[in-house]
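Have a look at the structure below before the remarks.
For this view, one protein chain was removed and the others were kept in their places.
So, subunit A:
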Amino acid sequence: MPELKALPIAARAAECPFDPAPELREMLHEDELRRIKVPSPLLGEFEAVAVTRYDDARSLLSDDRLLTGQSLPTQPGNLLSYDGAEHSRLRRMLTGFFTTKRARALRPMIDDVVASRLDALAAAGPGTDLVQAFCAPIPTQVICELLGVPYADREDFRHRAEVALDVNATREEQIQKATDMQAYMAGLVARHRDEPGDNLLGGIVRDHGDELTDIELMGIGNMLLIAGHETITSMLAVAIALLLQHPDQLAIVRDEPSAVDGAVEELLRYCTPATILPRQAAASMCVRGQQIEEGERVVVSILAANRDPRGTGRDLDRLDVRRPPQPHMAFGHGPHQCLGQQLARTELRAALPALFARFPTLRLAVPADEVDYKTTALVFGVRTLPVAW
């Protein structure tokens, strides 16, 4: 039995954090599915089947015998805590609120949020950290709108959310802010129960309030915050950092409105902020003739899969915002794929071109190799992004 190889969660190349680490690329070209050791803050180190190929990832993630709920502590109302019929029941209540049409209807609100952040950025002046001034406040303000957080509460809400989700905060600070956030969510849910607001959480209470407990509604609110905050903050920040190093690609995003939708897909594929997806097999399964045993953990590297050129005849390691439509799994795949993906797309499509149009001379205020990337967090991001113009 060969020694199991340890795979750092930081499965990104040291010299270019946008690229998969060399050992992931190696796995991509092996026929045999490897067992690896995965360090996890929640589970300690565990052994898992490593999945790197696009086709393997796609077929496994769409297989309902591969569970997600068992890999994480249970949180009522959080879709990642459920599988099978229970998951479908909850998800069906929510999908109607996340359609393409709903996301499109939110565009004017999102444009207003982006415009206010651009004004704040201009006022702050060159040298500002773009994460704090632009990338983080946009999703937070959008979530405040969706949950119906009153204006007077927003500054506190933003602070609680940022500390609770900040990897650099101390454990005590995180727990304290998460507890405060839970109490605040309870109050929000109670208010929507009395009088459902004209927003997403209010709509869920209005349409499905009799099928959901208060704890579940609070869990839904927390899920929207967790899923919609760090991911979009990180995606905006890494996409901007990347484009500032590819001025030709940036110019397309800035100057060609018809190219923006495709460019956002390419940036999602290339950056893949949610690097890995942990799963567990509920039954023994077969992948290309190889057995995954019941109870085995599986880790899908979305990062590697999104670069897997097999069968495409394309160079998927090149950033090409004008690329012809290329399927990717940046939002996951199968029953658990991102519920809020159309909303995420709308935020990215609104924010990126607007930033580059308002600040056409935008540049990194630090050398490109000193950008402080978060390669060890579950979500790939940057800690700070000082910019000038």
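Convention: a contact is a pair of C-beta atoms (placed from the backbone, for glycine too) under 8 Å apart; a residue touches a chain by one contact, two chains touch by 3 or more; residues count from 1.
By definition in this document, contacts and distances are computed from a predicted model.
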Subject >> Chain left out of the displayed complex - its UniProt protein name, from "Transport permease protein", "Ferredoxin", "Succinate dehydrogenase subunit D" or "Cobalt ABC transporter ATP-binding protein" >> reply: "Ferredoxin"
**OP:** Sort through A:84, A:257, A:295 or A:327 and give me the one touching the missing partner chain.
**Re:** A:327
Original post:
Which is it among A:132, A:341 or A:384 that touches the chain not included here?
Top reply: A:341
Original post:
Which subunit A residues touch the hidden chain?
Top reply: 55, 58-59, 62, 92, 95-96, 98-101, 103, 207, 261, 325, 327, 331, 333-335, 337-339, 341-342, 345
